[in-house]
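Every protein chain of the complex appears in place save one, which is left out.
Up next is chain A:
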């Protein structure tokens, strides 16, 4: 099993992607998709520095993604309002530091995708000496609120999922 399917979720994703691209469930496309689903993970295996994680706690994951989606839409409107109605020199754009406890690289990757997808925040880097996350915030009002939000609403579920 693991010899032929080093990462079942990746195989499923590839098959679904192929079927969606061709918009068809014809046997030929199923066969081609299945071929892709077997061959590509095997080729890609040497490129992945870490083995795939078992997909655990799908409910926590779904709740995290749902919350992130709501947050993305909400901050979209916030950023639009700021661009339209605030004088640019009244903006308080700042770098802040968020101390992170999450160590798992896949968890960090997902966290960075979620944070960067949310308008108004850009992940810069994890500072090597302190394992703090350097984050740029578009319009900063309350630094403690940001740190608290990221730690409790994003990092906690990720630690639960990945560690």
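Methods note: a contact is a pair of C-beta atoms (placed from the backbone, for glycine too) under 8 Å apart; a residue touches a chain by one contact, two chains touch by 3 or more; residues count from 1.
Keep this in mind: contacts and distances are computed from a predicted model.
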item	value
Name under which UniProt lists the unshown chain, selected from "ABC transporter", "Na+/H+ antiporter subunit G", "ChrR-like anti-ECFsigma factor" or "ATP-binding cassette domain-containing protein"	"Na+/H+ antiporter subunit G"
Sole residue of A:12, A:51 or A:73 that reaches the chain not shown, by the stated touch rule	A:73
In chain A, positions touching the absent partner	17, 20-21, 23, 72-73, 76, 79-80, 83-84, 88-89, 91, 93, 95-97, 112-113, 115-120, 122-125, 127, 134, 136, 138
